[in-house]
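Here the structure comes first, spelled out in structure tokens, and everything after it is commentary.
Apart from one protein chain that is not included, each protein chain of the complex appears where it belongs.
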Amino acid sequence: MPEGHILEVREVTKRFGGVTAVNHCSLAVQPGKIYGLIGPNGSGKTTLFNCITGLDRRDEGEIRFKDERIDGLKPHQVACRGIGRTFQIIRVFPELTALENLLVVSRKGGLAGNCQRAMELLEFVKLDRLQNEYAGNLSYGQQKLLEFIRVLMTDPELILLDEPAAGVNPTLLNDLLGAIRKLRVQGKTVLIVEHDMKVVMGLCEMVFVLDYGEKIAEGPPEVIQANERVMEAYFGR
Amino acid sequence: MMAGILWLLLAVMGGLAVLPLFASGYIISFTIQIFMWIALAGSWNLISGFTGYVSFGHVAFFGVGAYTGALLVTQAGWHWLPASLAGCVPAAALALLIGYPCLRLKGPYFAIAMLGLNEVVRALVSYFESFTGGGSGISLPPILSIAPVYYAMGGAAVAVTLLTYRIITSRFGLRLLSIREDEIAAETMGINTSLMKLYAFLLSALFPGIVGGLYAWYSSYIEPLGVFPLLTTITMIIMCLFGGKGTVLGPVLGAVLLSVFQELVWARFLFVHQAIFGALIVAVVLLMPRGIMGVLQERYRLPRTV
Partner (left out) sequence: MMQVQITGTMVLQIVVSGLLAGGLYALVALGLSLIFGVMRVINLAHGALLMLGAYTTYWLFALFGLNPFLSLLVSVPMLFVVGAVLQKLFVHRVVEAPELSSLLLTFGISIFIANVAMLAWSSDYRSVEFLTGSFILGQIAVSKPRLISFVAALGLTGLAFLLLHRTKIGKAIRATSQHRDVAQICGINVRRIDVITFGLGAGLAGAGGSLVSTMFAVYPEMGLIYVFKSFLVIALGGAGNYPGAFFGGLLLGLVEGLASLFLTAQLSEVIAYIFLVIVLLVRPAGLLGGRT
């Protein structure tokens, strides 16, 4: 494969019983760009995320991150190589405070040393005043932001976001999109699963389309929008 | 607020330190019991209160420690203190043996394995009769002075509480709590949850082992049914839950309150007592899942370190 890919998914297949959730799927992701992963419900997007992050073990194929195999690694090992993710359903630690939610994922240095960075991140999404509130008491949108900055706390090179815009009000959405664009400026690579086509079209430089676990198209957003197969997958057959 | 609590604690500790000088034998042995329960409930807290992995067989570590201590005293002629301290070694070994396979799995496997562990260890102790005395148990020399045991047991209670404090103020402690809150998220964020759980489990087995050895020496006689009762596990659990799981002072509070209630109200009726404990567990889980300290922490915004 050509050099310079940060993530390569090659011919990955994942089955659950008789159902093939991901079917010989291949993607190549270059560093420093924002990618979109779209497809109808049940097309295997989240399963693919789970395979990349080690939560599900792929049945076939291989996954490489910075030219090293990561399929078969445990989730925490994948995370420590530099891949961070968020979840479709919010998964903050409800009975830890907002600040603790960030400190707990730090890997090096003392807790005090990480406090400063954690506070910066809280300020970044305007949650600094709620640092000592239990995460479970925060509003939905605030939890979403907290989960987002919790990923940043681990300083990953590749960030997988599973439907970041779902259930977020327009103001918050703008903040979130701004924050994601800032990541690109910092040289991070982002792969987003998203339903909202407007978000995908406005944010992503490249889009992969999954349908029934197979990649049916890839290309820049404007090309994808015009793709007949994609429209068919979305709007019925 | 914090300073007040600190002063109160110091005063209580001071009082307890000089207690054996004037208190009656009854008060001293009652206090020894409370110390024991603080150490045991605090240890259970380290695995179950922090990580949410329920250990239904924690008394196994206590029993193993009791037998180790008793055998080292009677067979090897050790002094009771090092013999008791040595109780933590087989307890930790047992924790490693069970924890390694069972803690790697999610779900209730660990809880059930722990439920069986106690029965199994008791059956083994009874079976290897030539070594352990089987059902007839082991008699130890009578103790001449109760004060040294008092200080040793008190030391164990303080040590467990300080260890809990040390853990809760560390990243390790936060990681354990994150496992309780959402293990999959913790794992995905780069936390080696299996390893963290194993560490917590090892730490939680140490002091029951030591306290078991002290108990053997203190009661001068042990037998399988006496040191492996399910009731001991039940008591640890309810004390920790009632006081507040995952907190520093919760197990202390739970141990003191329930020991006093138990002594005053229902100690004479074993089955009533157990039935009440059963009902109490149900009540705490449904009505006050965070326990007393948890409720206080939330209401008065106390820091986690209390």
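By letter and in written order, the chains are A and B; residue numbering begins at 1 in each of them.
In the analysis below, a residue touches a chain if its C-beta (ideal position, glycine included) is under 8 Å from a C-beta of that chain, and two chains touch if they have at least 3 such contacts.
The structure presented is a predicted model; accordingly, all values stated were derived computationally and were not measured.
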| item | value |
| --- | --- |
| Touching partners, among the displayed chains, of the absent chain | B |
| Option from B:I28, B:V158, B:L257 or B:I281 whose C-beta touches the chain left out | B:I281 |
| Options B:V59, B:A113 or B:I191, residue touching the unrepresented chain | B:A113 |
| Hidden-chain contact residue, picked from the options B:L124, B:L195 or B:L225 | B:L124 |
| Where the missing chain touches chain B, by residue | 48, 52, 54, 56, 98, 101-102, 104-105, 107-109, 111-113, 115-117, 119-120, 123-124, 126-127, 180, 230, 234, 237, 241, 271-272, 274-275, 277-282, 285-286, 289 |
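One rule holds for everything that comes next: only the chains that are shown with their structure count from here on.
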| item | value |
| --- | --- |
| Interchain centroid distance [CA atoms averaged], chain A/chain B, Å | 42 |
| Partner chain B, residues of chain A touching it in the complex | 53, 55, 74-76, 79-80, 84-85, 87, 91-96, 100, 103-107, 111, 132, 134, 150-151, 154 |
| Partner chain A, residues of chain B touching it in the complex | 169-171, 174-175, 177-178, 180-182, 184-193, 246, 298, 301, 304 |
